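The complex is shown incomplete by one protein chain, all other protein chains being positioned as in the whole.
Labels run A and B following the written order; every chain starts at residue 1.
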Amino acid sequence: MARFFIRRLLSLVPTMFIIVTLSFFLIRLAPGGPFARERDLPEAILQNILKRYHMDEPLPKQYLRYLGDVIRWDFGPSLRYRDRSVNEMIDTTLPVSTALGLTALSLAVILGVNVGIVSALKQNKWPDYTAMSVAVVGISVPLFVMGPILQMVFAIWLKWLPPGQWLSDHGLKAIILPAVTLSFPYFAYIARLSRASVLEVLRSDYIRTARAKGLKESVVIVKHVLKGALLPVVTYLGPALSGIVTGSVVVEAVFVVPGLGRPFVQAAINRDYTMIMADVIVYSLLLITANLVVDLVYGLLDPRISYK
Amino acid sequence: MKRVLLVMLALLAVAGIVGAQSKGQEIIMNNGAEPQTLDPHHIEGVPEHRIYMALFEGLTTHDPKTSRAVPGVAEKWTFSKDLKTVTFKLRKAVWSDGTPITAKDFVESWIRKLDPKEAAQYADLLYVVEGAEAYNTGKAGPEALKIRAVDDSTFEVKLVGPTPHFPDMVAHYAFAAVPMHAVKKHGLDWVKPGNFVGNGPFLLQEWKPQERLVFVPNPKYWDAKTVKLQKITLLPIDDLSTSYQMYKAGKVDWLDAVPLELMDEIKLRKDYQNAPYYGTYYYIYNVTRKPLDDPKVRKALSMAFDRQALVDKVTKGGQIPAFTFVPASAGFKPPAGLGYNIEQAKKLLAEAGYPDGKGFPTFQILYNTSSGHQRIAAFIQEEWKRNLGITVTLINQEWSTYLDTRSQSHDFDIARAGWIGDYLDPSTFSDMWIIGGTQNDGLYNSKEYTDLIFKARTQSGATRMKTLMQAEDVLIMKDHAIMPIYFYVTNNLIDLSKWGGWYLNPLGSHPWKYIYRK
Partner (left out) sequence: MANIDTTQDAVNEFNQYVKPVSLWADAWKRLRRNKMAVLALWVVGFYFLLALSAPLLQSAGILHSYTEQIISHQNLRPSFRPAGELVIESLELRIAQLEENLASREEDSNSTYNMATGFDFAPAAEIEFDDGEVDEGEAALEEVTEEADDTYYGPTYSDSVVDELERSKAEVEALRGSIHTDPQHSKVYILGTDDLGRDMLARTIYGGRISIMIGIVGTLTAVLIGILIGSISGYVGGAIDNFLMRFVDIMYSLPYMLVVIIIMSMVGDKGRGSIVILFVAIALISWLTISRVVRGQIISLKNSEFVEAARSMGAGTPRIIFRHLLPNTLGVIIVFSTLLMPSFIMQESFLSFLGLGVSAPQASWGTLVSEGVRGMELRAWQLFVPAISMTVFLFCMNFLGDGLRDALDPQSKNRG
């Protein structure tokens, strides 16, 4: 186990290196650049700007410079937002996205797993059909529809919650609508996945044995079923966590949340290279760590798994 | 679990007391985007301009009713007889930290703006100043720049040609003065709250990126007695439907853009303000491509769709059908244009060798992704199909790719574009189509047109306007190198029974110092 952990930690370095390198060169291939405007810049001015950001140098040199900076956790200046460094932008937006993302994800996990178990236990009865219908609505109604509808109902008609903006304007109330909206698809995924795997586990021999031993049903569920059933959910949490924490563009736009998602998409549209790179790095670090944790949790959840 | 819920509820109850709603002389406006920077030498775009108007003041500033130049830091200005030298007389004004503003500030600031190392975007607007281009492109030092502080309160500018509209131009942020002493002291951070020094009617109090900008009055502003607002909050909401919801909920006092899909409802609101804007929405023909290299084809296409129906039924915002590129303004009366005439269009198409659209190759309309552009393109596509029997495909690209296709690779047949004038003079439009012009993306290559524009640069007054009108005649009536579609309008939501000092004007520029709550 320890060896496995160390090996995985070590593999983080080459993986990150490949991600940084690939992304660095890839994004330069995209048509357009950070300084393109509707009104063409005179060549001389463009050259001045490129020089300022060392972008007039040959690409390999820029790459080495960038690598050196990144090792020191310095993402450089934003090519679009002149007054702020990329580090500053990540520092202000990541906590917001993390708060929103974790709230949404916890909501999704708690509700999803419970609903999934209940559904499986009542398979093909009305609680199951209702729960699964809600779940299907959750995934098939896109966020850009769910968001405005919830906004209209709870903020405009009922006036219970603010239509937008973040903590400094409305306190904790501000987090409810965006978190609920954001959690919907994740809730649906988790509910459906856990229902399926609970069904699988319920039929397995060791559950039959446990029941045969005369264990109380609640004990069987909590001790045996839950453990096995969480496996696919846990797997799914790896990518889900990194995705949800690095922000959701739609929810941030609809509810005016100052998170990381919108600046990231903006950066991609504006070809703000330094900002894109920083986002890629933050996202992949989160993802890889989350996946590592997931693999470790496998071992804890499921005695059948061993890592050689 | 229960306890957590209780705590959450308690927090919610407390949080419920807080609420963002303006009262007294406070205004909350949705600025529509996070500003790229607050440094006036590096800004571009409407949201940044609005911030500039609060925090800075140039030599001149905009009249709130006409958008014409009115005295700012400059009390008055005089021209030399050849209209090539302007002398600005500065008033006694100070920066917000108490340092006096002198002519030297302007000299140093313009040198900074043009400094190749500073790499400012809009620097070429200053190329009307003698020596500016040479210095900015690194061909000469700052001494080449023909600007001079005659004394502390006299600032003299020598221009490349006669430029009677120069006072209108210097209201633009590209000509701003920045506090060089603060810039030297804080470097890039001089625009951050705490370090910030300005000379406008307001001061920067708070800047929370992606959340808000807050301004408070500048007590040292020379005209501080006119300023009535005690607080301005600018929000960076880019989602139009959310910002409209927030406006309806009373959380925002002023919107400068509305969701066009809800126009039927918005139009009936008391607080809807709608006015012509000094700008044109148009399609660029790539004149190097067949069959668009034939002026007859270009004219036929342009005549074969109903602009009136387009603005009435599709865009709905009160836009004005455009048959010429440069909007009319005082002294500038554009030609009549080609109008909407299907018969004539068919005739022209037949003359060009495509009777009833037969044999006409399929071509593409390129636009940047947006539902508004898409609707317009789909409307025109259907009109051409119905009226001329011509098939076009619609291609959308996200912004950067679109810009690259349009202005770098020129790999398009027809591309959508729009332009809002930087200042109130036809040259802000007509300069675009000279050979090698900054936005000549359709590669229109007319010596006749270019010559006329250069000729106008040596003229003034009514003769100059006549030359510019001639040029427009060549562009539209003779060559029809671009296809004008409509003149823009501004769509604001602000309740003028509550707010005073806010007027409709052709540049959509609303100086903060006059705005007040009634």
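Note that in this section a contact is a pair of C-beta atoms (placed from the backbone, for glycine too) under 8 Å apart; a residue touches a chain by one contact, two chains touch by 3 or more.
Since the model is a prediction, treat every value here as computed from it, not as a measurement.
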- Task: Have a look at A:E38, A:D69, A:E88 or A:E200 and name the one touching the chain we're not showing.
- Result: A:E200
- Item | Sole residue of B:E26, B:E44, B:D115 or B:E261 that reaches the chain not shown, by the stated touch rule | B:E261
- Of the candidates B:I51, B:A69, B:A93 or B:M246, the residue in contact with the absent chain is B:A69
- Hidden partner sits against chain A at residues 7-8, 11, 14-15, 18-19, 22-23, 26-27, 29-31, 124, 129, 132-133, 136-137, 139-142, 144-145, 148-149, 152, 188-189, 192-193, 195-197, 199-200, 203-205, 228, 231-232, 234-236, 238-239, 242, 265, 268, 276, 279-280, 283-284, 287-288, 291, 294, 298, 302, 304-306, 308
- Note on the structure: Touching the unshown chain, chain B contributes residues 63, 65-69, 76-81, 83, 85, 87, 164-165, 167-168, 241, 259, 261-262, 264-265, 267-270, 272-276, 309, 312-314, 318, 320, 323-324, 327-337, 364, 369, 371, 374-375, 377-379, 381-382, 393-398, 401, 411, 424-425, 460-462, 465-466, 469, 487, 496-497, 504-506
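Operating definition for what follows: only the chains that are shown with their structure count from here on.
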- Message: Centroid of chain A to centroid of chain B, CA atoms only: how many Å?
- Response: 38
- Item | For the chain B and chain A complex, residues of the former touching the latter | 8, 11-12, 14-16, 18-20, 34, 36-39, 42, 44, 116-121, 123-124, 136-138, 188-189, 191-192, 208-211, 235, 237-239, 241-242, 245-246, 248-249, 251, 398-401, 403-405, 407-409, 417, 419, 438-439, 441
- Note on the structure: Per the touch rule above, chain A residues touching chain B in the complex are 30-33, 35-42, 44-45, 48-49, 51-52, 80-84, 89, 92-93, 148, 151-152, 155-156, 159, 162-166, 168-174, 253-256, 258-259, 262-263, 269-271
